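Heads up, this is only part of the complex; the chains shown haven't been moved.
Each chain gets a letter, A and B, in the order it is written, and its residues are counted from 1.
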Amino acid sequence: MCRFAVYLGEEIKISSLVTEPAYSILHQSFHSHEREEPLNGDGYGIAWYLDDIAEPAILKEVHPAWNSLNLRNIARVARTRTLLAHVRAASPGLPVTQLNCHPFSSGSLSFMHNGHVGGFLQLKQRLVGGLEESTYLDIEGSSDSEHVFALVKEAWAVAVDSDPLDRLEAALRRGIERVEALRAEVAPDKPSLLNLALCDGERVVVSRYVSHDDVAANSLYVHSGRRYTCEGGLCRMLDPNGSSGAVIVASEPLSRDEGWDKVPENHLVCVVPDLRVEIKPI
Amino acid sequence: MCRFAVYLGEEIKISSLVTEPAYSILHQSFHSHEREEPLNGDGYGIAWYLDDIAEPAILKEVHPAWNSLNLRNIARVARTRTLLAHVRAASPGLPVTQLNCHPFSSGSLSFMHNGHVGGFLQLKQRLVGGLEESTYLDIEGSSDSEHVFALVKEAWAVAVDSDPLDRLEAALRRGIERVEALRAEVAPDKPSLLNLALCDGERVVVSRYVSHDDVAANSLYVHSGRRYTCEGGLCRMLDPNGSSGAVIVASEPLSRDEGWDKVPENHLVCVVPDLRVEIKPI
């Protein structure tokens, strides 16, 4: 289990999302509120996009976010309009390595996962056998998350004619379908929790998904407004739910201000470049 | 704040202390029971002595104990009669680096600290100015703990004629005295918490010290008995408090069995090679 947050909007300092908020991603790395096991100390990662450059910059380290000099020394000055941040609590048995840290990226795409694929070890070899060779060879780590990203990338590659947001949405839906079809076959009783974020630098689609009715999906919130601001340690969204200049989609609210809306289970959050938010059933 | 444990006795696998017990040092790295902030994820270290070799082997890493492949792959096979283990929660402002991880060592000595020196930054430069040059130059990190070890080493070096256990005891007492004299001068209102373990490979002296009456010392327990054993995940001391074949001194009980005795505040635990335990006031 992990925690993540995505930001789209007016340029902010990375620290505004990652280190400054009272319930920042960094804070959640040792005090998550909505998880039973409150610790996310098995590495962290951030991906941020710079204007006019398709690929994101990425910083990932295997030690905890809260003690990273690099995170502190980059987040306090680097600015971006599009940011993904993730703190990791390794699934039991999964090695803690930089290669298993999120976000994953490929060209302009970046991707994060909070949750796990039910019965992943039982379906892993079949999943891998069904991948295009080039997609397979791009996999560097061993996590379920990176393998789901492989499926998502293949779907994104074939959906080339769609509108860019439709393309992201189709890729995420198709990725969930493929991995869930495998899971339903080999491990029908093991639930999948797939809160996934897929971003192309200008748009983002985030899922809140659970495979079983009797299991709660991992939490997911959306927060939008005129502008997101951090002043003197106080972070908040100005004019929440008003004219949209900033959107945050996050595992947990980062701040105590109003306007953090829970995403319903088995729905997608789609955020377009003009920052309108659409919630759709999966 | 941190957690530590010292073992002397019949040869055990390192894992018996570090990973197997229900409340092992590794477990305490994310679920400490007797601290307000339950997380010790800023590195770990172990020092273990091998027969007929004066210097300890040492493994320290900056990432959390719970996800260290090296710790797991060494602890499950390496055996020792004398082991020190430490998980670290960095004091605010102190960098997380391998050089600030415990145990520290010098020749045959090894040393750990749980707590902090009150007003350390106010007295650091004076402390450093009063050290022998060679002791000063041995300091590689920046922690209060390593600087206290420098004072302890100087006292140990001059106490060369004493009985070896007296020498350890004298060195620990003198180290506490010197740092506390400085603290009393520059920061009389800031309490020092000095649970210190000093080992020469065959004997160990551990302090439970707090400078102020109205502040509680960090917890410290001693557990001794015929033999310490871990079988099927169940670790316990056979014949606790009986004939002595094993002694553990630890920040918290590692197991639920009987015989974990609280060390009184401002006392020293002295353990000799025949494993008798003596508790003395500081």
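Things to note:
In this text, a residue touches a chain if its C-beta (ideal position, glycine included) is under 8 Å from a C-beta of that chain, and two chains touch if they have at least 3 such contacts.
Computed from a prediction, not measured in an experiment: that's the story for all the values here.
Sequence-identical chains in the complete complex of this entry number 4, based on the file rather than the 2 shown.
Assume only the chains that are shown with their structure count from here on.
Averaged Cα coordinates give chain A a centre that lies 41 Å from the centre of chain B. Contacts from chain A toward chain B in the complex involve residues 30, 39, 41-42, 62-64, 66-67, 69, 90, 95-96.
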